[in-house]
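Dumping the structure here so I can ask a few things about it.
Yeah, one chain of the complex is gone here, protein chain that is, but the others are all in their spots.
== chain A ==
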Amino acid sequence: MLKEIRPAILVLVLLTAITGLAYPLAMTAIAGVIFPKQAQGSLIEKDGKVIGSALIGQEFKEDKYFHGRPSATVAPDPNDSSKTVPAPYNAANSGGSNLGPTSKALNDRVKEDVERLKAENPSAGVPVDLVTTSASGLDPDISPDAALFQVPRVAKARSMSEDVVRELVTQNTQGRFAGVIGEPRVNVLALNLALDAAKAK
């Protein structure tokens, strides 16, 4: 049995060096050459400054922008590091609400959001993804229904016609992969950038 101690150390060290260093470092080098944009996090730059990542949702509160889904991410409380405070779309600490189907806190929060949205647009049913938090808290997408639901508010805030805004939503709607896989969706940041660009024109 003592004979097994030597391989237990040396085979471990060699396999660790291969799988824990050589492999990830080689992948980093190769990916950096073939897919440099993705490897760096699909960052979007404007005037030389990073304004976000195409894959990471960010918080939108102003009327003139389409809003993403509620986010349950938190950050350490600056006054007491053992506690946390809400920090929506904190891309350095992903996570969901983890509230269950019989949670009163969840139900109260959803109810409040539904009422607020109903007041904003009484003509359409409230889409479920617009009042539920995502798993990562960083969901970059909303459903096409959730985007269309916000068209009247955005158009009014920007003094644009609803048809123009609706057309932008359609242009930014991505279908299922190969028509089958996944769900149709609208990337909120891309849509809002398109809105800003349309206004600039």
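Here is the rule we use: a residue touches a chain if its C-beta (ideal position, glycine included) is under 8 Å from a C-beta of that chain, and two chains touch if they have at least 3 such contacts; residues count from 1.
Following the convention adopted for this analysis, contacts and distances are computed from a predicted model.
In the listed set "Rod shape-determining protein MreD", "Potassium-transporting ATPase potassium-binding subunit", "Sugar ABC transporter permease" or "Sarcosine oxidase subunit delta", the entry agreeing with the UniProt name of the missing subunit chain is "Potassium-transporting ATPase potassium-binding subunit". Of the candidate positions A:Lys111, A:Lys156 or A:Lys199, contact with the hidden chain is made by A:Lys111. Residues touching the missing chain, restricted to chain A, are 1, 3-12, 14-16, 18-21, 23-28, 30-32, 34-35, 38-43, 49-62, 65, 69, 89-104, 106-107, 110-111, 114, 125-129, 131-143, 176-177, 180-183, 185, 189, 192-193, 196 (touch as defined at the top).
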